[in-house]
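Quick one: the structure is below, and I'll ask about it shortly.
With one protein chain withheld, the remaining protein chains of the complex are depicted in position.
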Amino acid sequence: MTDVTGPTVEDTTAWWSTSITRIAPGEIDLRGYPIEQLIGKLGFVGAIWLLTKGSLPTPAQSRLLEAAMVASVDHGPQAPSIASARMAATCGVGINGAIANGVNVLGDTHGGAGQQCVELLCAIVDTARHDGRPVTEVAAETVAEHRARKAYLPGFGHRFHPRDPRRDVLLTLVREAVDTGEVAGEHLRAALAVEAALARGSRKPPMNVDGITAVVYAELGVEPELARGYFVLARSVGILAHAWEESNSGRRIKGPLPPPLLADYTGEPTRDFEG
Amino acid sequence: MTDVTGPTVEDTTAWWSTSITRIAPGEIDLRGYPIEQLIGKLGFVGAIWLLTKGSLPTPAQSRLLEAAMVASVDHGPQAPSIASARMAATCGVGINGAIANGVNVLGDTHGGAGQQCVELLCAIVDTARHDGRPVTEVAAETVAEHRARKAYLPGFGHRFHPRDPRRDVLLTLVREAVDTGEVAGEHLRAALAVEAALARGSRKPPMNVDGITAVVYAELGVEPELARGYFVLARSVGILAHAWEESNSGRRIKGPLPPPLLADYTGEPTRDFEG
Amino acid sequence: MTDVTGPTVEDTTAWWSTSITRIAPGEIDLRGYPIEQLIGKLGFVGAIWLLTKGSLPTPAQSRLLEAAMVASVDHGPQAPSIASARMAATCGVGINGAIANGVNVLGDTHGGAGQQCVELLCAIVDTARHDGRPVTEVAAETVAEHRARKAYLPGFGHRFHPRDPRRDVLLTLVREAVDTGEVAGEHLRAALAVEAALARGSRKPPMNVDGITAVVYAELGVEPELARGYFVLARSVGILAHAWEESNSGRRIKGPLPPPLLADYTGEPTRDFEG
Partner (left out) sequence: MTDVTGPTVEDTTAWWSTSITRIAPGEIDLRGYPIEQLIGKLGFVGAIWLLTKGSLPTPAQSRLLEAAMVASVDHGPQAPSIASARMAATCGVGINGAIANGVNVLGDTHGGAGQQCVELLCAIVDTARHDGRPVTEVAAETVAEHRARKAYLPGFGHRFHPRDPRRDVLLTLVREAVDTGEVAGEHLRAALAVEAALARGSRKPPMNVDGITAVVYAELGVEPELARGYFVLARSVGILAHAWEESNSGRRIKGPLPPPLLADYTGEPTRDFEG
């Protein structure tokens, strides 16, 4: 029971307020646009932009976001996100549950490099602007600092691909958008300067998919956390595809090893309990 | 330790086999297509189709899938999926965790009506084909049976919208595809026959978004469970948008009621524990 | 904005009403008992019973629930629930996220056999009571019916253990409680009758851990779905232990196969995209 002079029912509806979607009987507006005007006209990627950013995308925004998302859909069942979804699909939860388990592990380590790279590029560009220095100089300094503390630079190098096949094609798309003036190109320059500075070391890690999609997102003004959100949406496609493939296999309770293989036991030998 | 005459390492890599994505150093193929050929050329919805169905979509498949997914992106924070994601976004988990919690509750009751309606429409069409009878007749019979046992027909009627604003526009798109011969139209006829039979009752529930997207998916030959998967991908957009909006609010540990409101307590009065 | 003549703020606090816990500034009652009276006096298993069943457990309820839960804590990393949690622990989500992923896959197939066996035993006992027939007769009939449609009987047989080591010890505990009159024994008799009927076939599957814990729960009057809940709590212990062990390994992004092993690719050979 609550104090009658206290909060009102309006406080409870305000607590859940949103600027994304308005509903009324027979009406649904997304960011103000009646949904029936959007269906069949606005693309799915356009709807992603509209809902998350609040306005309709420009052609460059649509094109670059679409390309970055296609680049991120899957990397195979070795990834724990995919393996988790495939196992879940055999355990008697709906496909929603399998997707949830895949998405949930796209955490700071497994799904966060893109977000971290957007942060890195934004920090370089902001410092350069603030100090009135070229981004290349700030980028080189950043690399030197990371090297000095042996820290990992998110978005560069790949433990499997010596050269990530998604880099060049996305890079070309960003460059074209810079040439046409659709995006400013500062974050691209920052990323290329980081890559160049890294290339002067022994490992020479080129930009990976997290790095080049971070360039796309940073050029589009997408906030770092939202960039992770876009990656999650994109990888959800691979997660769904794998869950669905596994679901069709008819396997039940799939573990990591095919029976009759067992995990090694490395613990205490059998001993008696003297309870 | 495992028996040396037992399973081999090849059994373990076969256990995780997939036909979706092939990777090799510097190479990623999606369903056989090198990813660098797809980025910037294939749309995101095309990639969804390619990964889940195994082949490139026809223009009709792309167009209808895109429309159905845009129709499904959001319905506001009243939905438990959205509310769950918004609350999660204030609890110190990454945005991946917030999306996972939203997706996870798209279960049989909250996210399953579309899948169930695809099953219903397929059953009607299959029975009609098998028995050599018109789908309208089988549909009317199905409605009568459901009515007799007071069962709910998934995809028809909405507890909020007297008429779902997503129905007509999607219906028009499917009809156009039937007119051009891009889809066969049997499942559309089944759904319209169900709707017509229901309209002869007192409640007259029209097709809702689950029903009309089920028509799209059934006409495209999408299996019922995969149809739920597509719905999950689509609604993930709204889930992300709401999680991101809440994340920007700066709230911490958001519960269902604004403080200082408390849930009513309806249990035992205070009593002593005689342990 | 909502209609002023419509719902009140009291409707919103009633919407979230509970009979489990009452809080007031400086006060927390669990099912009516001040929490400071319970801490250090009531055992953890007692608290589980109190919160879920609403009253303090009898000694038999505590003892049997505790034994059933200890029996269910773990079965090693081959299980997808455990493997999922271990992989999650390497992906940069908190240990809560790792536990959530493990718990989430305890679905109908991986974690539901106990619940289904409680339903089975209750159905046998209810039918026997209703028809005034011995449970052994109804149990034998049930087995015959299942055999006739080649259906699986939840709670009997194990794909790894010819004889489940958890069966005998729990069975003894239930028998002792029957002997002292603490539980009625009808569900135990039903389970033994099912086991005996199965033993007259070729496979002779004895009661497994799901079966014998189902006997415990059914004898205690625990509803089938709540029985699954208890199993989830128990297995959460193993899930936590494995997540924590993996977390201590320092591995990052653990997939199902040790690098450089890759899942087999069984899909289309590389082909050109003619976009």
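Order as written gives the chain letters A, B and C; numbering starts at 1 within each chain.
Here is the rule we go by: a contact is a pair of C-beta atoms (placed from the backbone, for glycine too) under 8 Å apart; a residue touches a chain by one contact, two chains touch by 3 or more.
Note that the structure is a prediction, hence the values are computed from the model and not measured.
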Partner chains on view for the chain not depicted
A, B, C
Among B:18, B:90 or B:142, choose the residue that contacts the chain missing from this document, as touch is defined above.
B:90
Sole residue of A:16, A:49 or A:217 that reaches the chain not shown, by the stated touch rule:
A:16
Sole residue of C:57, C:107 or C:185 that reaches the chain not shown, by the stated touch rule:
C:107
Subunit A residues touching the omitted chain (full complex):
9, 12-14, 16-23, 29, 31-34, 37-38, 41-42, 54, 56, 92-94, 96-97, 100, 104, 256-257, 261-273, 275
Touching residues (missing chain, whole complex) on subunit B:
1-2, 6-13, 76-81, 83-84, 87-88, 90-93, 97, 100-101, 104-112, 159, 252-257, 259, 261-263
Subunit C residues touching the omitted chain (full complex)
1-2, 6-7, 11-12, 14-16, 18-23, 25-28, 30, 34-36, 38-40, 42-45, 47-48, 51-52, 63, 66-67, 69-71, 73-78, 83, 86, 94-97, 99-101, 103-108, 111-112, 160-166, 168-170, 172-173, 225-226, 228-230, 232-234, 236-238, 240-245, 247, 257-258, 260-262, 264
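The rule we apply is simple: only the chains that are shown with their structure count from here on.
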Innermost chain by mean C-alpha position:
B
Go ahead and note the Å separation of the Cα centroids belonging to subunit B and subunit C.
28
Computed distance of Cα centres, subunit C from subunit A, in Å:
35
Inter-chain centre distance, subunit A versus subunit B - centres from mean C-alpha coordinates, in Å:
22
For subunit A, residue numbers touching 2 or more other chains are 1-2, 6-7, 11-12, 76-78, 83, 97, 100-101, 104-108, 111-112, 257, 262
